[in-house]
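Omission of a single protein chain aside, the complex is shown with its protein chains in their original locations.
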Amino acid sequence: MTDALTLVSLLLVAASATAAVAVRDPARQALVLAVLGLALAVLFTVVQAPDVGLSQLAVGSALTPLLILLSVRKVRRRGQHEGGDR
Amino acid sequence: MSRRMRMWVLATGGLAVAVLLVAGYARLPHFGGAVHPYGERAVSAALARHTANVISSVNFDLRAFDTLGEETILFGAVLGTVVLLRQTRDEREVPPAPAEVAPPVRRYALIMLPVALLTGLYVVAHGQLSPGGGFQGGVVVATALHLLYIGADYRALEKIRPVGTYEVGDAAGEAAYLVLGVAGLLGGSAFLANTLLPYGTFNTLASGGTVPLLNAAVGMEVACAVVVLLARFLDQAVEIEEDNGSAMGKES
Amino acid sequence: MGRAAAVAAEVLAWWLLLTGAWLVLISTVDALEYLVGASAALLAAVAAQAARRAMSGR
Amino acid sequence: MNGWLVAATVLLAAGFGPVVWGVATGPLERRVVAQNFGTSVVCLVMLLLSQAYVRPSYVDLALVLAVLGPAGTLVYARLLADDLGDDPPHANLLTVVAASAATVIVVAMCVATGPGRATVKLVLIGVLLVAGNVIASRALAGGFPGAGASTRD
């Protein structure tokens, strides 16, 4: 039964990592990176690494998205309004 | 180099790396195998020093010098960010406008700030017992403080977060780690050696010799470093405007 | 004088609440846990009071 | 055949799979709601895993996630308020589903662990999670009216 759980969590990590790269808009990518962090935290718990899961949760749930979104806000206000992928 | 050519280089490079990785993985020990020589030695060394959380023991006792290096990376990165994101001459500081926030969200932020702070301190204090440690707890404490920005606005956060104090706290955390290391040296054994304090009874808060103290020093440094980091990012994103195109700076 | 008493009362209330929360979080309870818990709760209580004042003082 | 492990696997596959798909595609409003729902699903999976592996100390992961997860969603609600402004997502269904699932799982685990401080800790985590989920979805549904208009906050 643990094999099935490991496989499911590995699949979810791979899917969210691919999604994080496929999403081109940085603000939307911050959302997918947060979900990737959650998937990684589950995988770390399944592989019996609670400390690493805890640090991934602490860093990935609020800190990294805040940094990325603040950078996007600063870059969007400074740079030209690139039409492209708005 | 045209974009198409760059794609070809990427494709061939990626394919070569993939082939090498798969070839390497075939010879790695199977996933879930039972051969973990370093693991057994680390566990026995940690138990000899009455540290319940072997991972914290590896981090702050067996490999304390590497963690000192990692602390210096953290300190250097924050220093770099502070230097990079300083306010330049052609920019001016604009006081942040107060934002209207729905009352339930404000109450939630007010209630959750102390609870998150307590959780962070709990994770730091029990670093050498249950899962957790200085790193994770420090980040939780720093994020707890920023609930005030999320729940209200940047002006409220600035009132209770003097950045200078946190920069001093960041340096003090790093210094405390070094002082504990040198104390080991003065105590007659090696730098950062865990021979200074008695190991205490197993699975209690005072067990593990210098591990809890190093944990607390790292917790303080990570918390202050993340606060300073976020302070710089918030200043840039919320307050600092460029002077010439001030009209452009108004709308988003 | 009233303001200081109100502030002290609020910090005390937060402090008791948070020390109770600390005792729930930990697994084994002993003297040192009480001490560390009480000081952590005091720190959090002071921060809670300062945050409320900062938020409402606009 | 550890029942808790089966439950965790089913919840992970059935709950988190759609979250990953929901957060990667579709309008921004739906993505943020999916991330909020994902926090609750993962917190519940962590609780189930700590019961499945008979490791009460794994509950600290669920505790930190219950505390920081909603804060992360509030960050999105706050900084993406300009893009979310037009049609705020009224995904109350997901909030109700998350809250009921949380209640069921926390009650089941409290029964399994029996009276004591560990049960109070579980209840605390459950309350934090449900409150955070409700407040975060409230914030997503237009909790920052002012921030939508003004650029600086």
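By letter and in written order, the chains are A, B, C and D; residue numbering begins at 1 in each of them.
As a convention for this text, contacts are C-beta pairs under 8 Å (C-beta built on N, C-alpha and C of every residue); 3 or more make two chains touch, one makes a residue touch a chain.
In this text, contacts and distances are computed from a predicted model.
Only one of "Sarcosine oxidase subunit delta", "Dehydrogenase", "Fumarate reductase flavoprotein subunit" or "Carbon monoxide-induced hydrogenase iron-sulfur protein CooX" fits the UniProt record of the hidden chain, and that name is "Dehydrogenase".
Seen from chain D, the chain kept out of the figure touches residues 53, 55-57.
Within chain A, the residues in touch with the undisplayed chain are 2-3, 6-7, 10-11, 13-14, 17-18, 20-22, 24-26, 29-30, 33, 36, 40, 43-44, 47-52, 55-56, 59, 63-64, 67-68, 71-72, 74-75, 78-80, 82, 84-85. Taking the complete complex into account, residues 3, 6-7, 10, 14, 17-18, 21-22, 25-26, 28-34, 36, 38-39, 42-43, 46-47, 52-55, 57-59, 63, 66-67, 70, 73-74, 77-78, 80-81, 84-85, 88, 126, 129-131, 133, 135, 139, 202-203, 222, 225, 229, 232-233, 236, 242 of chain B touch the chain not shown.
What we mean here is this: only the chains that are shown with their structure count from here on.
For the interfaces B-D and A-D, the C-beta contact count is higher for A-D. Centre-to-centre, using mean CA coordinates, chain C is 27 Å away from chain D. Shown for chain B are the residues in touch with two or more other chains, namely 98, 109, 115, 119, 123, 130-132, 136, 140, 143, 146, 151, 238, 252. Across the assembly, chain D contributes 57-58, 60-61, 63-64, 68, 71, 75, 151 as residues in contact with two or more other chains. Those residues of chain A lying in contact with chain B across their complex are 50-51, 53-55, 57-59, 62-63, 66-67, 70-71, 73-74, 76-78.
The part of chain C that touches chain B in the complex is made up of residues 14, 18, 21-22, 25-28, 30, 32-33, 36, 40-41, 43-45, 47-48, 50-52, 54-55, 57-58.
Contact residues on chain A toward chain D in their complex (touch as defined above): 1-2, 4-5, 8-9, 12, 15-16, 19, 22-23, 27-28, 30-32, 34-35, 38-39, 41-42, 45-46, 48, 50, 53-54, 57-58, 61-62, 65-66, 69-70, 73, 77.
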